[in-house]
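Mind looking over this structure? Questions follow.
As you look at this complex, bear in mind that one protein chain is not there, while each of the others sits in place.
Right, chain A next:
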Amino acid sequence: MSVSFDVLVGLLKSGIEETLYMTIIGTLLAYILGIPLGVLLYVTSKEGIKPNKVIYGVFGTIINIVRSIPFMILLVALIPFTRLVVGTSIGTDATIVPLVIGAAPFVARMIESSLLEVDYGVIEAALSMGASNFQIIKKVLLPEAKPSLLTGSTIAITTILGYSAMAGFVGGGGLGATALNYGYSRYQTDIMLITVVVLVIIVQIFQEVGMYIVRKTDKRKK
């Protein structure tokens, strides 16, 4: 082992903390931005409750553009903006900015597709009872799509975890930075491997817990 056990534990501990911090805060913010965007996409889509080609086209295109930029490039390109928002471009807080901007469009698309899964018949039934569009979103679409939305958020959180690891390249913290700084730059392969294993375990836990919650909340099959 190239470093002492205590040092390794310390490295991993701070790495895990930083990674979880970036991932969880990043996911939350990405959803705060992504939910209204996803709902807007659904509502204005052709199958939606208020189709609007212009709004759907504009937002859809912006989302597609952001989604097609490789995250590494987005990370670098956003440095001036990040500095404007958090005052610095390095560290975990600074990483959250590109994380959110990179993930929100992806989250929005996932929300759109979850909402599209809701049977139109149920929406029609709500309309027949005199529901307004807002009531349909709040009382029909979101609650009915809940299992699918939760499945989506499980995918989103693991993807954002992966993004956060990349942030190590531009001075972000977390396990990605640990793997990069100790393992890759200093040729300490064992540290790199251990870090990767820890990342695998975290992803595994997120996935299992996520799917457990989905199964618990879905009332469709019991």
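Following the convention adopted for this analysis, a contact is a pair of C-beta atoms (placed from the backbone, for glycine too) under 8 Å apart; a residue touches a chain by one contact, two chains touch by 3 or more; residues count from 1.
Assume contacts and distances are computed from a predicted model.
One subunit of the complex is not drawn; among "Ion-translocating oxidoreductase complex subunit D", "Uroporphyrinogen decarboxylase (URO-D)", "D-methionine transport system ATP-binding protein" or "Succinate dehydrogenase cytochrome b556 subunit", its UniProt record names it "D-methionine transport system ATP-binding protein". Among A:V3, A:I79 or A:A131, only A:A131 touches the chain left out of the display.
Checked against the full complex, the one of A:K13, A:K139 or A:R186 touching the unshown chain is A:K139.
Where chain A meets the omitted chain, the residues involved are 119, 121-122, 124-132, 135, 139-140, 143-144, 146-147, 217-222.
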